[in-house]
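Of the protein chains in this complex, one is absent; all others appear in place.
Showing subunit A:
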Amino acid sequence: MSRSDWRDHDWQLIHAAPQSPLLHMALDEALLDAVGAGRRQPTVRLWEWASPAVVIGRFQSLRNEVDGDAAQRHGIEVVRRISGGGAMFIEPGNTITYSIYAPLSMVEGLSFQESYALMDSWVLEALRELGIEAWYQPLNDLASAAGKIGGAAQTRRGGALLHHVTMAYDIDAAKMLDVLRIGREKLSDKGTASAAKRVDPLRSQTGLPRAAVVERMLATFRRLHGLADDRLRDDELAQAQALVEDKFGTYAWIADVP
């Protein structure tokens, strides 16, 4: 089987009004399954957040990663996503998060690193057009000379690959460090002593409003790979809402790795 290219697919864009953190978790599963089963064309989803959240990776310990009292004090919801990787600290308007639901044929025969590099390539081009020299830094970071810009995570199921990315647009580093427990061991092979210095947000690097950065990113994707405006279907939304009830909103899932 030969590998497919971006242009072999009819890419769809979903960019809906702000949604809850739990619904975002569920939409990733519902849309990944829809693309994997061939019910939906390959899709890019741009997330808008209705409320603040800490999103922990599939295998992270809830207790080890999050200061539950601090999260509660700041009114920050803790949710668990379906992909591995590290915790993300989200406040509406402070991050740019998107998901790519791609057919597995696009990464056929590629190593994990090649697969991350491929899925990140268009956004690196978009950042370049915005004046930011950025690169994919294995295993799963997006980096610039000034610091880390964002992180990616992938998961595969059925016939589809989910590649989702959160980039820091602006960040309240003090609040982040209050809520996330970032241990010394984790920083042991990073070049900086301070966790706050690990992230350098897009706002300071572009000087542009968040919406303008998003618009430029999507324009780059559209130009490179083609992108048709689509919307979430009623059945997809209903399925995601059911997943919130039955899975993502349950303590069993959130504390699955206690």
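Note that contacts are C-beta pairs under 8 Å (C-beta built on N, C-alpha and C of every residue); 3 or more make two chains touch, one makes a residue touch a chain; residues count from 1.
One rule holds in what follows: contacts and distances are computed from a predicted model.
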Inset, instruction - Report the protein name recorded by UniProt for the chain absent from the figure; options are "ABC transporter permease", "Biotin--protein ligase", "Transglutaminase-like superfamily protein" or "Acyl-CoA dehydrogenase family protein". - result: "Biotin--protein ligase"
Inset, instruction - Check the options A:Q12, A:T43, A:S99 or A:T155 and report the residue that touches the missing chain. - result: A:T155
Legend entry - subunit A, residues in touch with the chain not shown (by the definition above): 57-61, 64, 82-87, 112, 138-140, 153-156, 183, 185-186, 188-189, 257-258
